[in-house]
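The full complex has more chains than appear here; those shown keep their coordinates.
As written, the chain order gives the labels A and B, with residue 1 at the start of each chain.
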């Protein structure tokens, strides 16, 4: 317990020293997952500096609609203003700091602080604040804006004054893949918030490999048995399955080309807005995350004429992953709650005209990923307990965990880069 | 996470630097409300150095009666000794430190530690401690005393070795206002403990303004619609209400003079024992905090012959406020639990001869302030979330928040003063 200042918090030298101890291809030192001081630096150098996925346009379809989301103790409101433009603000009143919005989603005429009724327009201007002293400059008391970037309906915010600029390049690559799924004509069919008992980096590392996928019986129905194996790694007993996979891939490429959909793998995980995406076949009927691979939603997305389009898989550093099928999209946002708690918000999007009970059933639609999320939460909790143990030593990644290494390397690079600013 | 010593905790230089960043008329920097290190300094420089309101004589009427109260981790017992004198002690056994008293109120013959039965007289002397070694000096092992000052029945304690001396001056001013309500002839009709989810300073700031009083529908029945407005600020539509207010004030002053009751506003919020008090009219019947302003207790306090005496409002820095009417008194003590939790103890006092169910009804008596407290707790929780957000910036107080500024200035002055000792 010490009482030194809160000011020079950004001295991250010791974290750099700690990161220096990690041999490439190994997990991070334990303190990176369990020390509150590392978490504080993560919040400042990652969560308050990088582009963070927060939701999609389906969550804010109409003027006045908002979503709010917490990045650690920082809360952001994303709002569609009266002119239909998306805005992002700090969820903090400019008077005495009260939270403005307390629900995760809602709709407002103006933004009215519940405490003293200071009132802001949907574009952030201060409209009403009685008895202000003459010295107070009303024009300077609008809501603090936050950088917002939409990429084919996916919403990213950045709390930094100067956000990483490469989001434009990334958007150019990613948008054509996502656009055919027409997120601007989807609606939210379901959304779950699950608090995992682990550091946010464990949540991300868990997501970046399928080395543990034996622990996901529901999900394995959708993935081919040789998923993730190189040709030479395929065991003899799975040869027939693998041939089936190769044929499905050829079929998917042909269909994609017919529809003008991009499908090739693009992986650029190391840059600030690191990402990876590709379209790949699903097993069974190849349409969706159902036990037999058939579609889960009768109405297909956008103008897609073909249900058998497998899965468009997209990852973005540091906090999101997505699966877009012909019939629905699932978005996942990982959000830090504390050094050892992470919220995973999962959202299922279907065509805005799809009718619940007719075109889809929420329980079936969400079954695979609800189960998979719960299983992953258990893995993350087991790992959090272990990495906080003084007996933990970083171990070597397997060849199936290359994207975990890529994530850790991304983290390492950003910490060094931002600490040097 | 660091392991430096606990000893040089009082280096408050960085807090002074932080306070220096505050422009006058603005709320405090976020760390003042959310950083555990600031809270530790608050405990040491405010709560262990200033005079703190802890209760009233109505809570300890008889010999052996005690109340206990926690100021952070420091617990104090206020006890009426066998000679009828009030005493205050550290609630800690001199042997191995066990808590002595665990209930908030009770009555004892002697104070007996539950662990090893060390026994203390009600004046603190150690009476019984078997098998003490010859080297132990029994006379030096009495309970540690705490400074206690009664002001017309209100009880203040100070944990400092040398308490601020100005309590004598303040008592001389305050006592004549409070004395006619005869607290020594009251009893506790009700007491509630409410834990607000916010820093103690937010609880106090909330109390020091009625700029938010639209959020208090029950309380607004008692206050005139133009309460807190200067003449020139009264809007036309409230002119008639305001005239009613001015007449009520004249009437109250006349009644007070008839009875020899002081009523003039005295405000001296900046000194160590900062305070503010005055008598002012209530709306409706003007007697009490009921929906129509009629009295809530049939039996009036002390020897008051007149029920229509409005409200004697008293604030004391840093932790209390009071409303004394002809029929009852309400005392409020705010007490820090942790950096973001504050206990508000509210006590309703009525004439000791008033009979529950005949002269008063607890539900009606307490309705307005129970509701108001709950509403304030919600405001404080919203504000705590916001000021802990890195997106918070101190904002300007309105002209209706002058007493908030006075509280913050008092806090600033005390921290500087005590840090310099």
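Just so we're on the same page, a contact is a pair of C-beta atoms (placed from the backbone, for glycine too) under 8 Å apart; a residue touches a chain by one contact, two chains touch by 3 or more.
Please read all numbers here as calculations on a predicted model, not as lab measurements.
> May I ask how many copies the whole complex comprises, since the file places only 2 of them?
If we count every copy in the full complex rather than just the 2 shown, we get 3.
The rule is short, and it goes like this: only the chains that are shown with their structure count from here on.
> Calculate how many whole Å lie between the centre of chain A and the centre of chain B, each centre taken as the average of the chain's C-alpha atoms.
47
> Show which residues of chain A lie in contact with chain B when the two form their complex.
Residues in contact with chain B: 1-7, 35-37, 43, 48, 73-75, 90-100, 102, 114-117, 129-133, 135-136, 141, 144, 146, 159.
> Taking the complex as given, what residues does chain B use to touch chain A?
My answer: residues 1-2, 4-6, 9-14, 17-18, 25, 27, 30-31, 35, 37, 40-41, 205, 211-212, 214-215, 233, 378-379, 382-383, 385-400.
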